[in-house]
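Single-structure report; data block below.
One protein chain omitted, others in place.
What follows is subunit A.
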């Protein structure tokens, strides 16, 4: 497949996607999102890929949506173009996605990072939803995932003032998993991916599903759902292998079955 806005590669069982619009700080136009989502879906279908790394490279993650694309649009035009349809497909990806964030993750860039399952941030990373300064609000999860990640007070502050938070602040409020020197972000994100890629794939997918489900349901329903998934995993060969290996004090060899 030919890509215009991203670059795709793999490292063992980890699929790597690089946002690649260096001249515009990886501004997220519809073409990029479309290529990204298509690639994620392809990787989701590829049984040899077990975890996905999403990076913006070593300068910036993504400085926001492509404003030029939207500046003169009307409500009706935007609604009919349904540009968020691709974003909705993002949340149906079943394999874990780790974002490696160096520099700015602003607006759509912040929303994209939050749509991933884990974030490894550089010391120089900044997370922000500056849409308010353009007279709009976030449209791809910036009021929803942010609030769930950092709580109401901090989300309100970020969304209402447009003020960005530092990597350290993001770490302290639980938005990111770790903060490391910029030079090592991709390395650390890749290590995290490889760690997850070695786990039992079906269990990994169901674990992701169950954690995400917790945001959308009551605790009682969530616990019930978790129990069903728990029982379900006892129908997999990997469960037998995992427990056998534990008893035999050896490393398990998971097959994804």
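Everything below uses one rule, namely that a residue touches a chain if its C-beta (ideal position, glycine included) is under 8 Å from a C-beta of that chain, and two chains touch if they have at least 3 such contacts; residues count from 1.
In this text, contacts and distances are computed from a predicted model.
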The chain that is not shown, which UniProt protein name from "2-(1,2-epoxy-1,2-dihydrophenyl)acetyl-CoA isomerase", "FecR domain-containing protein", "3-oxoacyl-ACP synthase" or "Thioesterase" does it carry?
"2-(1,2-epoxy-1,2-dihydrophenyl)acetyl-CoA isomerase"
For the chain left out of this view, which of A:22, A:68, A:151 or A:181 touches it?
A:181
In the complete complex, the non-displayed chain touches which residues of subunit A?
180-181, 183-184, 187
